[in-house]
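Note that one protein chain of the assembly has been removed; the remaining protein chains are unaltered in position.
Just so it is clear, A and B label the chains in written order, and each chain counts residues from 1 on its own.
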Amino acid sequence: MKFVNCPLIGKRALSEFTYGGVVKSEPDLESVTDREWAQFVFYRHSDPQIQFEWWYHRPTGIWFVFERDTLTDRIESIRMAQKGAVNDA
Amino acid sequence: MPLRLLKYAWKKPEEELRFFPSEKPLKQSYDAVIIGGGGHGMACAYYLAKEHGITNVAVLEQGYIGGGNTGRNTTIVRSNYLTSEGVKFYDASLKLFEDLSEDFDLNIFYSTRGHFTLAHTDSAMRTMRWRAEVNKHHGIRSDVVDVETIQKDIPYMNVECNGQHPVMGALYHEPGAVARHDAVAWGYARGAQLRGVEIHQKTQVTGIQTQGGKVVGVQTNRGDIQTNKVISMVAGSTPRITRMLDIPTPIEVFPLQACVTEPVKPFMNTIVVSGSLHVYVSQSSRGELVMGASVDPAELHSTRSTLDFVEGLTDQMMDLFPFTSRLKIMRQWAGMSDITPDFAPIMGKTPVEGFYLDSGWGTWGFKATPISGKTMAHTVAHDQVHELIKPFALDRFENFKLVGEKGAASVGH
Partner (left out) sequence: MTLRLPPQPLEWIDRNETVSFEFEGKTYTGFKGDVISSALWANGVKVLGRSFKYHRRRGLLSFANHDVNALFQGQDRPNVRGDVVTIDENHSLQAVNTFGSLKSDKGSLVEWIGKFLPVGFYYRAFYSPRFLFPKWESLIRHMAGLGTVDTGWSEQRQPKRYHYCDVAVVGAGPSGMAAALEAAENGVEVCLIDENPFIGGSLDYQFANEETVFASRNRLKAAVFSHPNIQVLTDSTVAGYYGDHWLAVNTSQGLIKLSAQAVIAATGVFEQPAVFRNNDLPGVMNASAAQRLIARYGVAPCKEAVVLTSNPEGYRAALDLLASGVEVGAIVDTGEVSHKWVQKVLTKGIPVYKYAEIVEALGKKQLKGLVFKAAGGEYEIACDGLLMSVGWAPAGALVYQAGGKFSYDATAHQLLPSVLPDGMFACGRLNGVHEIGHQIEDGKLAGEMAAQYVTSHGTSKTESENSVVTRYREVSAHSHHYPIWEHPKGKNFVDFDEDIQLKDLKGAIAQGFDNIELMKRFSTIGMGPSQGKHSNMNGIRILARLTAKSIDETGSTTARPMFHPVPVSHLAGMRFRPERMTVLHDFHREANAKFMEAGNWLRPEYYQTAETKQACVEAEVSAVRSSAGLVDVSTLGKLEVFGPDAAALMDRLYTMNMSNMKLGSSRYALMVDDAGIITDDGVAVRYAEEHFYVTTTTGTSDAAYRLIQKKILEWGLNVTVVNRTGQLAAMNLAGPNSRRILAELTDIDLSNDGFPYLAMRQAPVAGCQATLIRVGFVGELGYEIHVNANDSATVWQAMMQAGKAYGIQPFGVEAQRLLRLEKGHIIVGQDTDGLMNPFEAGMPWAVHLKKPYFIGKKSLAKLKQSTSRTLVGFELQVNDAARRPLESNLIIEQGEMVGRVTSVGFSPALQKVIGLADIRQDLSDVGSSFQIKLTDGSFVSASVVATPFYDPDGSRQHPVENPKGAAA
C-alpha cells in the first residue's frame, strides 16, 4: 500500500489510481520516418529513473502526472495533468 | 532406499564435489562473458561448453547464483502457448527439462502434474479452444475439458465460484509441470563449471566497452575484462544493461509477486490457473501452496512486497478453494519481470556486434531456461541466430511483426 498526497483531494491510497504509462511526446506525423515512429510506439530506455507518468484517479475521474522514481517508488511530485502541457513535463 | 544415497552416506562433507568454486580472481580476457548467473546464464554457459566446446567463458553474477527471478519464480513449466513460434519453442524446452535430472546427475524434481487453465467466460472458452487446437496441431497434449472433467481431477474446487463467474471449462495441459527452480540453476552451474566455465558471484557488470560498434570488453566492480562477446541474461535488469549500450527496447519492468502458505500434507496434485480471477496455485513438494497473480500495476525496479497483492490473491483464491481460508500465508516475495508488449521474449543479436540479448522473460521465463540456454549458445557459437528464436528478434517491433502471445500469457506464467 502506498499513499499519494494529491494536491486536490489530499491523502489517497495509490490503489485508487490507475497507471497510464510514461508521458511520451508524440513525434510530428508529417516529418517522422517509419523507423522513428516505431521507436516512439515501442522502444525506450526503461532503466530505473525518475520519470513523468500518467495516473488516473478513478473516484474523481482526473488524470494526474506523477514524477516518480522507478527505483524507490518515491513520488517526487504530483500535479493535475494540464491540457497540452503534458509534452513539456 | 535408492543406491545413489548409500554412496553418499560414508562421505565426509569435505570430500563432496563442489557445485560452485570458491572465489577466485577474474582473468584478463574471455572468449565470451555471460552477464547474469540465473538459470538462463548458467544454461547458456553449459551448452556453450558442452555442445560447442567454448569453455573460456565467465559467468558474472552480481549476487548469488539463482538469486534473481530464477530463485523467486513459481516454477510452472508448460508449452500450451497460443502461437506456433511459442509452442515450438517451449515444447523444445519441456523435452530438455525431462532429461535434465539425468544429465545433471541431480534431481531437479521435475514433476509433471497436469495444468488446468480455467475459463469463466465464453470468450475465455474460445481462447482455450484456440490454444488447444494450436497445441494439438503441434503434437502437444492439450484439450478443452468440461466442468465434470475438472471436478473429477479436482473434486474440491468450487466451480460455482460463489455464484459469480462460475467455471465453464478449462484448457487441460497434461505435460504441465513444476520443478525445483534452484536446482535447475545449480545443475547447469555445476555442469558448466566441470567443463571449465568460470562462475564469479558478487561480480557486477557496470559497463560494456565497444569500439566501432563492436563489443571489446566489460567493466565490473572487480575490474575490467576483455571479450568480444557479451551475452546479457539478466531478466529484470535488462534495461540497465541495454542502457549501457544505448539500445532502447520495448521492455518495461514490473514487479511480480508470489506467496506461500504454511506447509500442509499433499492434497493438490495439479496446477490450477484462473485468468479471470488472476490467480494460480500449485502445491510444492514441501507441502506449501505456491500462489501468484498478475504483475503489479506500475513499472518498478524493486522486489518489495505489497499487502494489496496478498489481499487480492487470497480473496480470489477463496472463490475456487473456500477451505483455504483456514490456511495461513507464511511468506510473500517479489521479482522484477521484464515485460514485452507481445508477451514473447526478445532474443538474439542486437545492433551492437558481439552483444547478444536474452530477455523479455516477464512472468514466463523459467520454463524457457533450457531452450534459451541452448539456442543462445548456438547463436553465440555460430554468430547465427538459431531457427527457433528467429521470431523473437529485437527488431520485430520495428517491423510490426509482433508475436501474438498476449492472450495466453497474461496470468499463466
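Please note the rule applied: a residue touches a chain if its C-beta (ideal position, glycine included) is under 8 Å from a C-beta of that chain, and two chains touch if they have at least 3 such contacts.
The structure presented is a predicted model; accordingly, all values stated were derived computationally and were not measured.
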Taking the entire complex into account, which one of B:Gly223, B:Pro266 or B:Pro351 touches the absent chain? B:Pro266
Determine which one of B:Pro21, B:Gly207 or B:Pro351 touches the chain that has been left out. B:Pro21
On chain A, what residues meet the omitted chain? 1-3, 18, 20, 26, 29, 32, 34, 37, 40-42, 54, 56, 61, 63, 73, 81-87
Name, in rising order, the residues on chain B that touch the hidden chain in the full complex. 1-6, 8-9, 13-14, 16-22, 63-67, 71, 84, 98, 101-102, 106-112, 120-123, 126-127, 129-130, 132-134, 136-137, 144, 155-156, 162, 164-165, 180, 182-183, 186, 201, 261-267, 283, 285-287, 304-307, 310-311, 314-315, 317-319, 321-333, 341-342, 400, 402, 404, 406-407
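What we mean here is this: only the chains that are shown with their structure count from here on.
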Let me have the rounded angstrom distance from the C-alpha centre of chain A over to the C-alpha centre of chain B, please. 30
Could you pull out which chain B residues touch chain A in their complex? 239-240, 242-243, 246, 248-253, 297-302, 304, 306-308, 341, 397-400
In their shared complex, at which residues does chain A touch chain B? 1, 15, 18-19, 22, 35, 38-39, 41-48, 53, 68, 70-73
